[in-house]
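Excluded from the complex is one protein chain; the other protein chains are retained at their positions.
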Amino acid sequence: MRRAEFVTATLLALLSVYLMWKAGEGPEWDTEYVHWANTGINIDGSGPGKGFWPFYLALGMLVSCLWILVNAIRRASPPSRSEEPFLDGYAKRMLLLVGGGLVGFLILIDLVGMYAAIAVFMLYYMLILGRHPLALSLATSVVVPFWLYLFFDIVMTKVQPKGLRWIEDAIYTPAGEFFRGQPLLVIALFFLVSGAVLAVTARRARY
Amino acid sequence: MRLFKTLTFSAAAFGMTLAATAASAFEPSKPIDFVIMAGKGGGADKMARLMQSIVEQEEMTSVPLVPTNKSGGSGAEALNYMKNVNDPDHTIMVTLNSFYTTPLRQPGLKVDSMAFAPVARMAEDTFVLWVHKDEGIETFEEFLTEVRARGNKWVMGGTGKNSEDNIITDHLNEAYGLDIKYIPYKGGGAVAKDLAGKQIQSSVNNPSEALGFYESGDVVPIVAFTNERLPMFPDTPTHNEVSDGDDFAYFMQRSVVGAPGMSDEAQAYYTDLFTQVFESDAWQKYKNDKSLMGEFMSGEDLTTYWGEQIVNHETILKASGAIQ
Partner (left out) sequence: MDIIAALMDGLWIAVQPHNLALAVIGVVVGLFVGALPGLGSVNGVAILLPFTFVINEATADPAAPMIFLAAIYYGAMYGGAISSITLGIPGASTAVATTFDGRPMALKGQADRALVTAAIASFIGGTVATLFFTGFAPALSAVALDFGNPEIFALMLLAFATFVGLGGDDIPKTLFSIFFGLLLATVGFDTISGEPRLIFFNDREQAAVMEAVGASTDAVPFFDSVGWFSRGIQFLVLAIGVYGIGEMLWTINASRYKITMSETTISGRRILSGIAGMRDAWKGTTIGSLLGFFVGILPAAGATPGSLMAYGVAKMTSRNPRSYGEGNPDGVAAPEAANNSASTGAMLPMMTLGIPGSPTTAVLLAGMVIWGLEPGPRLFEDRPEFVWPLIGSFYISNLVAVLVNLAFIPLFLAVLRMPFTILAPVIFVLSVIGTYAAYDNMYDVWLMVLFGIGAYFLRILDYPLAPAVLAVVLGTTAEEKMRQSLLLSDGDFAIFWNPFFDRDGKGQEWWIAPVTTWIALVLIALPVILWAVRTKRARRVAA
């Protein structure tokens, strides 16, 4: 963990330097702008420029990072004294499986839409990471996105992404046509029935 | 399995209707993306949500209108989004004057205002000069005297830099040799509140923004920047009446546009839809209550109007040094 403390503080210090430089930047369309011109504290009697606040905040970040590094060298902070690894084997695997799963989930949203992506992600998580029985995993990964679909897309018309055009036209558009035509009571019924299906599967799987 | 059958059935039925209607007219097949070029809670947002609720209440469409706010970069985010949208026939946007000023100020966006489909102009919002009642100012003449006496300690609050409010303030400074200090705020509501609290001395709020404090008697209208007096403030003269020949009227468009690349059929559909909204009682009432002006406009007329406005704003922005 000691090495991680140094590496992280150094990376954050570099980030701070980039932010400081970035703060002095002018608008892209202004070709006559001179770098750093807007970081002044009082420009033409109208107070600080737009770069003032970010520049000095980034400077503050840089100073904090250097201070963190000094503390690390003096072994004054707990992580810099710790002998434990920054990420042990379990943490690395967890990060890869869960973090990787999340990233895959987000990529899927753009391809197959929010709800199908949720179904895939839930199935992946429950079956592969949770080692739950197939029936329960399947039921959960269908019912949860279905509930969310009814809540967001149908009842609240807070429309979520639908993925590629042909997937949208093949799945979501007809589903939308069907459910939007239903009265609220029928939607509630769908909600409850799918919940009951989930409950029965969970009981069968002895949860 | 019942559900699945119904699904496939309705899908098939839908496919047939689509085939049947495709030749004749456009009918939206999925929720319409209704982009708002401003943040949540502001004047433009409230108006857009009113349009959406009218459409919903009167059941004018078979699919819902889904409002999404894209406020970034003074409209840059919304314009950029519209330019790259993957289904232009289901994407429309409520616009303001930043529809012209943002592409003028940020040429890097490569957005052409004229490429958008002219669906409908729903109204033109008006601007009124307001002061706090404790200043004891009632006429434009007194306003000018007091502002001159106060020098650069007279503060005008407004929404955003180089915005409509800023343009009007710049004009007052230039035409009357004033030295009003302009302070940009995030939204018109914050401006109205600070005027009522006497933190600033004047504002050029839209009537809808200042109405609450006008009714409570905190703020007083001095002049309206319109061509005719506003029905709601019959005793408040227009700027042109009292200005001695300096003609200046300024409006904010409230228009609905379609994404670039929208088909003619879709454009016709939306124009028809918003004609219905415009003619609805709810919209007419809102227009009157909030002192909005402007007739309905669409198609060629709207494009011509935009062309004039773009030239107009280019001149104004050049004069104030906001663009080269």
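To keep things simple, chains are lettered A and B as they appear, and every chain counts its residues starting from 1.
As a convention for this text, contacts are C-beta pairs under 8 Å (C-beta built on N, C-alpha and C of every residue); 3 or more make two chains touch, one makes a residue touch a chain.
Source: prediction; values computed, not measured.
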Exercise. Where the complex has a chain not shown, which of B:V94, B:L109, B:V128 or B:A224 is the residue touching it?
Worked result: B:L109
For this session: Would you mind spotting which of B:N80, B:T95, B:T126 or B:T226 touches the chain that isn't drawn?
Result: B:N80
For this session: Considering the whole complex rather than only what is displayed, give the residues of chain B touching the chain that is not shown.
Result: 40-41, 49, 68-74, 76-77, 80-81, 84, 105, 108-109, 150-155, 160-163, 181, 183-186, 189-190, 193-194, 196-199, 201
Seminar exercise, completed: Contacts from chain A to the absent chain lie at residues 1, 4-5, 8, 12, 19, 22-23, 25-28, 38, 41-43, 45-51, 53-54, 57-58, 60-61, 64-65, 67-68, 71, 77-79, 86-87, 90-91, 94-95, 98-99, 102-103, 105-106, 109-110, 114, 118, 121-122, 125-126, 129-132, 140, 144-145, 148, 152, 156, 158, 160-161, 207
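Basically, only the chains that are shown with their structure count from here on.
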Exercise. Per the centroid of Cα atoms for each chain, what is the distance between chain A and chain B, given in Å?
Worked result: 34
Problem set entry | chain B residues within the chain A interface of the complex | 6-7, 10-11, 14, 29-31, 33, 63-64, 66, 86-87, 105-108
For this session: Give every residue of chain A touching chain B within the complex, in rising order.
Result: 27-29, 153, 157-159, 162, 165, 168, 172-178, 180
